[in-house]
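The other protein chains are all here in position, but one chain of the complex has been omitted.
After this line comes chain A, so read on.
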Amino acid sequence: MTDLTLAPNMAAPDRSYADLIAAHEGLTKEQSDALNARLILILMNHVGDESVIRAAIDAARLE
């Protein structure tokens, strides 16, 4: 089991963030919501590990 990485890990954080925002440009709220959902599912599958996914969900809750 690996731990969830919450330390900086993106090779090009500014560019990746810009890519994310750019992907939503011109989309309606509905299209954006759908894109986000697909993106989350793709990244979840890439992570794979159940405990890491659960830790990520917990971290996202900001509790």
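Observations
Note that a residue touches a chain if its C-beta (ideal position, glycine included) is under 8 Å from a C-beta of that chain, and two chains touch if they have at least 3 such contacts; residues count from 1.
The definition used in the following text is that contacts and distances are computed from a predicted model.
This figure omits one chain of the complex; the name its UniProt record holds, of "Putative solute:sodium symporter small subunit", "3-(3-hydroxy-phenyl)propionate/3-hydroxycinnamic acid hydroxylase", "Cytochrome c oxidase subunit 3" or "Fe-S cluster assembly protein SufD", is "3-(3-hydroxy-phenyl)propionate/3-hydroxycinnamic acid hydroxylase". The missing chain, though absent from the display, is touched by one residue of A:Arg15, A:Arg38 or A:Arg54; that residue is A:Arg38. Although one chain is not displayed, chain A still touches it through residues 33-34, 37-38, 40-42, 45.
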